[in-house]
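Heads up, one of the protein chains got dropped from this complex, but the rest are sitting where they should.
Entry: subunit A
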């Protein structure tokens, strides 16, 4: 195995890795503290499209995780970064609760479309408006392209199908910014100043967390909590650097072997 550079940054998935709904993964808070005692930088990364960083922070603090807002990087952050880079004025098809993450961004007279999971905005009139902008050449930025997600009343359409609809209608391609896109991980690492080869990702989604991270040159640890299903680790190639029971086990491994 090629020599790796020293580990300087850890990316940690949130839902399914640190906590499952409103319950912390057992031992996770303490594991986080042990990691925090090292010089390794941490970023908490998630594909959420309807929770602002403040909302996430609040939930994590309630679960007694010691985290600061600027350690959180979401697909909404990634979308915002891209909007700023491109210097565009987006029509925001995102949940109202996500709007705080776009504070300060000009949205009047839009010349771009940003689309996340926003059932309230996916009705015909609004999608038609977005379509007309795209047909005129506006770029389409998708927070992610999940097909569906689990709700209490069963499965529900994610943003993916609506992104596909707009891509097809306007004969264009969306720039997708969430996991497992490379840009997501590179953007998440940007504020750490670390290269992917100096970083590791811990998550419960084999394709989106581990596969995506390893694709960009990071190591990936798959944890068997959250959405993990038996033999998930066989679904990607190369396989995860490590598959272990949970976040605390992942931290143990890092402290023992990678620092």
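Following the convention adopted for this analysis, contacts are C-beta pairs under 8 Å (C-beta built on N, C-alpha and C of every residue); 3 or more make two chains touch, one makes a residue touch a chain; residues count from 1.
Throughout what follows, contacts and distances are computed from a predicted model.
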{"item": "Undisplayed chain, where the name is taken from the UniProt record, one of \"Glucose-induced degradation protein 8 homolog isoform X1\", \"TP53-regulated inhibitor of apoptosis 1\", \"Elongation factor 1-beta\" or \"Phospholysine phosphohistidine inorganic pyrophosphate phosphatase\"", "value": "\"Phospholysine phosphohistidine inorganic pyrophosphate phosphatase\""}
{"item": "Full-complex contact with the absent chain, from A:5, A:86 or A:132", "value": "A:132"}
{"item": "Hidden-chain contact residue, picked from the options A:116, A:160 or A:226", "value": "A:160"}
{"item": "Candidate in contact with the missing chain, chosen from A:20, A:105 or A:169", "value": "A:169"}
{"item": "Contacts of subunit A with the absent chain, listed as residue ranges", "value": "119-120, 122-125, 127-128, 131-132, 135, 147-148, 154-158, 160-162, 164-166, 168-169, 171"}
